[in-house]
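Below: the structure, in structure tokens.
The other protein chains are all here in position, but one chain of the complex has been omitted.
Chain naming follows the written order as A, B and C, and within any one chain the residues start at number 1.
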Amino acid sequence: MNVEIKILKEFVPSQLILICGLPGTAYIGKLSVDYLIQQLKAEMIGEVYSKYFPPFVVIKEDGLVELLRNELYQFKDESGRTIVFLAGNSQAYSPEGQYEIAEAVLEWAINHNVQRIYSVAAYVTEKTFEAPNVYCTTTTLALLEEAKVNGAQFLDNGIIGGENGIITGLAKKKNVEGVCLLAETHGYQTSTGEFVIDPRAAKAALKVLTSMLTLKVDMEPMEKQVVQMDEAIAKMVEIERRIREEMTASGKKPAYVT
Amino acid sequence: MNVEIKILKEFVPSQLILICGLPGTAYIGKLSVDYLIQQLKAEMIGEVYSKYFPPFVVIKEDGLVELLRNELYQFKDESGRTIVFLAGNSQAYSPEGQYEIAEAVLEWAINHNVQRIYSVAAYVTEKTFEAPNVYCTTTTLALLEEAKVNGAQFLDNGIIGGENGIITGLAKKKNVEGVCLLAETHGYQTSTGEFVIDPRAAKAALKVLTSMLTLKVDMEPMEKQVVQMDEAIAKMVEIERRIREEMTASGKKPAYVT
Amino acid sequence: MNVEIKILKEFVPSQLILICGLPGTAYIGKLSVDYLIQQLKAEMIGEVYSKYFPPFVVIKEDGLVELLRNELYQFKDESGRTIVFLAGNSQAYSPEGQYEIAEAVLEWAINHNVQRIYSVAAYVTEKTFEAPNVYCTTTTLALLEEAKVNGAQFLDNGIIGGENGIITGLAKKKNVEGVCLLAETHGYQTSTGEFVIDPRAAKAALKVLTSMLTLKVDMEPMEKQVVQMDEAIAKMVEIERRIREEMTASGKKPAYVT
Partner (left out) sequence: MNVEIKILKEFVPSQLILICGLPGTAYIGKLSVDYLIQQLKAEMIGEVYSKYFPPFVVIKEDGLVELLRNELYQFKDESGRTIVFLAGNSQAYSPEGQYEIAEAVLEWAINHNVQRIYSVAAYVTEKTFEAPNVYCTTTTLALLEEAKVNGAQFLDNGIIGGENGIITGLAKKKNVEGVCLLAETHGYQTSTGEFVIDPRAAKAALKVLTSMLTLKVDMEPMEKQVVQMDEAIAKMVEIERRIREEMTASGKKPAYVT
């Protein structure tokens, strides 16, 4: 299995929208999508497995084992749209794997007639700012205007690394509408190299995202919720730290002894 | 051949159980499984080859050459069960290879109607302890209880690296019963980076494992046996050390000149 | 998609010639080919996508997103020949990827009865020189003579790294006529590791190339044009710098969190 999308229940989407928030700089994408999943009580409908994830399993809170994986959550809104969230605790380990997983998920969405994909990522800056700006890049000029109307600002250069960016680029190539929102953050890292979580940036991104989606989400609990999510994410950050430690250590010891 | 399982003789298992103990931290998995193979006089029935092993061959005691590989050993117990052990002197070199080999072995076992898989690995701690605890993670809550009854303790977080962990995670995904036992160890390494063998941890893991399997194994010779196994494992550790040396050296010289 | 060549419009070439100038040392190949594309007003007819490119997307001047990719431009000259240029802002990330992309493009050209392929690369020297020499290596001795007549000098040893070289080597293997022109340069790098652009070397290479192609191209604007191209290339160099930064940083943070 290079990439396997395991759908857990009958999935009959209507006007499908895909929203991607995999872990990355400052965890902005992950925070945003995980918050929406919580607030909207979205339901897990699928799992994404791949040999391209780091070679680790996780012990969950209930004591059970789990491969590193991504997950698909579904929310059907009042207007009848199906919104699917791509969440998870890992991106692929290798560049090729990042392309392959992003493409597999996008292909799955296209097979279900996806109307548009969104992704949320970080815009790292060293400048000081009062409130974090939200920038965007899209697959069409019309979408760019639409994002602007909803509070996003334009960029005329830059790069986006990882699957949150690649999936938008692949959407462009495949003529699927795509928007990548980039919330301003400083991208601080702890002394051991983990990103510092930036809920303020996530909140700013969410504001634009929900506006574009005309999705009513109570942003009030965000601050409070983030504290609770913090626990979940802190766990993920801890997992990352240990994986990084082991992967780095395995530079000293042979990689085949793990 | 990405992964090739070469079965050496007619294999007609009944109520198949697979037990994995590939080399890893403190060699707990390997020690445990190799000890069971010795005590139960399990018979080699298969070989696992892969291009994902490190690119080395080994000169064996009899002077003959051997690819790095894993091996399958079979033991038929009184109750008619077939227990197969996955042993060997190497794990895959690359992350993708670790997934691929673990999946190939698991698929082979599933094709033979495997009832359950066990694996043994290390739980590295810096805390001091009198006797090493044995922790576990499993694919179902019932199994977790079963492991607890047999002396294992629960964890509510953590990661397990390498094939001993991945095969349990893959079992979960494929709805196969799986248990990963994790024996407490300090994970000490020598100055040249090899793990220090920890037979005490292996013995603790074996106690839980044999209890779960209701398998009668004389644990008395463990200490003594370990000394003998030590020789075999010392050889493997030496092989690892040389491979690591060569792989590191090949950072300086081009990798294609070996 | 390992490599995908997406042709954007009907493509009916005649006496097809392929000219490759991907970014490399001193950007000589890229400068040369981008200049010809500008001067000849060559038309973009295709895009080359691959999972082997670095895992990044680029935000373009118009605000739209784009995968890293290569591009194919077509120019039909007076004599009826079709010249296709292979340009782009990236080479593959992995060695295998470099072979695969070069081979995919060459195969595509062969399927269109390509008559000859040219590529432009750097010849790095520490020697001082007045005007940069242009060296060459080819797939046949006749071509070597032809290159010499047009101002190139012979080499009797050396290596060429990357896709501009590999595609010529693959042409040799597949019995396609191929010429690789190597313009002398010092291969200077900035303190952050980017190559310094060398338009003088590009101009020297272009002189030989256009002579071999009996292609009339106004070289006058080269110096001026380079200043304008400089902007475009400066952008690409900046992209490279950021990608390098992120890729290097991801040595500290886990590669799967990007």
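As a convention for this text, a residue touches a chain if its C-beta (ideal position, glycine included) is under 8 Å from a C-beta of that chain, and two chains touch if they have at least 3 such contacts.
None of the values given here were measured: they were computed from a predicted structure.
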- Query: Considering the full assembly, with which of the depicted chains is the omitted chain in contact?
  - Reply: B, C
- Task: May I ask which residue of C:E47, C:E66, C:E100 or C:E184 touches the chain that does not appear here?
- Result: C:E100
- Chain not shown, touching residues in chain C: 23-25, 53-54, 90-96, 98-100, 103, 136-141, 144, 154-163, 165-166, 168-170, 172-173, 178, 180, 189, 193-195, 240, 243-244, 247
- It is residues of chain B that touch the chain not shown, namely 1, 6, 47, 49, 51-67, 93-94, 97, 235, 238-239, 242-243, 246, 252-258
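Operating definition for what follows: only the chains that are shown with their structure count from here on.
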- Chains contacting each of chain A and chain B, listed by label: none
- Message: Measuring from CA centroids, which chain ends up nearest the centre of the complete protein set?
- Response: A
- Task: Indicate the whole-number Å distance between the mean C-alpha point of chain A and the mean C-alpha point of chain C.
- Result: 35
- Roughly how many whole angstrom separate the Cα centroids of chain B and chain C? 49
